[in-house]
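Data first, discussion second: the structure below is written as structure tokens.
Removed: one protein chain of the complex. Kept in place: all other protein chains.
Then we have chain A:
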Amino acid sequence: MTRPTPSSVRKYLGGARGGSAPSPGATPLGGARPFVMRHPSVLWFLLALSAFTLGVTFLSDAFGIGLLSTSFVKTLGKTLCLCLVAIAMDVVWGYCGILSLGHFAFFGIGGYAIGMWLMYARTERIVEASLAEAPLPPTEQEVIDAIGVQIFGVVGSSEFPALWAFADSLALQLLMVALVPGLLALVFGWLAFRSRVTGVYLSILTQAMTLALSLYLFQNDSGLRGNNGLSGLQNIPGFEAVPQSVISIVFLWASALALGLGYVLFAWVVSGKMGSVIRAIRDDEARVRFLGYHVESYKLFVFTLTAIVAGIAGALYYPQAGIINPAEIAPIASIYLAVWVAIGGRGRLYGAVIGAAFVSLLSSWFTGGGAPDIPLGFYTIQWTDWWLVLLGVSFVVVTLFFPKGIGGLFDHLVRKDP
């Protein structure tokens, strides 16, 4: 169908760098310098993240002066994971215009996937230790049965469900962290995008998916311990002797590394031509189709990639939280995620980081009783109850008056060119 034209023939014959020298004023070729060097904001972010991680380490109990408690270090590590899922949300919503209200489900699935291995391997060690004292050495089946009783006793079962087939293998469960959210997003996205479900209908569909998943997990026979969820995840099998203060720093570093890599990955995806097409899809997807782009493939790519990153973020979060249960996947969690990104400023990656860090830390301060109650005489404002109201009002105010969010204010300060 395509008709070779002189320019396209030249292009293919000439190769990427061949042919005549670029004329004066030509755009400099990409790739001459490393990606981060060409994007100063990415470099700044990585520097800030490194400084933060080192700072926390030097203030920690395990490696520093002990100013920060282990539980606070864990809070900070978890916050980094929330920042990672927030930038994924920003790419899918802020850049590609898909208001997914289901990305926290992918986050939760990542947590469950790693949680299964953590729970299995740890229980296995406990069971083996206790059976070692028995007069006869236990058979393999006896060990597995005992693990089953330990794990599934709370839901009145001892059978290993098929879901746990790979739970004894760290490598396979790590694979599941990416594979399960990725496949779910791929299938869900394919069905939704192919039927050209967009806008608020797509948001509702993603909420339905999230709700279905959490309702399923709430059932005792889901194979994932119903509303008990998976617990004891802070105990890393094989590292029982290592104190939590050290483990918290290790996870902080792992979370920071993941956030840094995720940031570079997404900054790369949304830069250049891919970013151009994705933003064009957000602004006018019909027009993009008439340019010859298969819009659905692009949406599917972005939806799936961000779901995988969300899963990885969840897999790093829940070992720091220690427990995951179906309430984590409740539809409201994904809505919060969108609120963070909106408050932080969508369409800019650092905005999502600011939003997630700011709102989630503030949220734990308010709900954790950190904020003093305000006595009004006739009524006392208790922040544990009123925080959500404040958050809701902030969301409305930001949406109406500061559509660029906190990150937008940042733009004004940093940007030199008009």
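Keep this in mind: a contact is a pair of C-beta atoms (placed from the backbone, for glycine too) under 8 Å apart; a residue touches a chain by one contact, two chains touch by 3 or more; residues count from 1.
Everything below uses one rule, namely that contacts and distances are computed from a predicted model.
Visitor: Which choice in "Xanthine dehydrogenase family protein subunit M", "2-oxoglutarate ferredoxin oxidoreductase subunit beta", "Ring-1,2-phenylacetyl-CoA epoxidase subunit PaaB" or "Urea ABC transporter ATP-binding protein" gives the name that UniProt lists for the one chain left out?
Guide: "Urea ABC transporter ATP-binding protein"
Visitor: Touch as defined at the start, partner being the missing chain; which of A:Leu68, A:Val269, A:Leu316 or A:Ile406 qualifies?
Guide: The single option touching the absent chain is A:Val269.
Visitor: Given that one chain is not shown, which residue among A:Val277, A:Ile332 or A:Leu361 touches it?
Guide: Answer from the full complex: A:Val277 touches the omitted chain.
Visitor: Just the residue numbers, please: which parts of chain A touch the chain that's not shown?
Guide: 1-3, 5, 7-8, 10-11, 14, 16-17, 19-23, 25-27, 29-31, 269, 272-274, 276-277, 279-280, 283-284, 286-295, 297-298, 301
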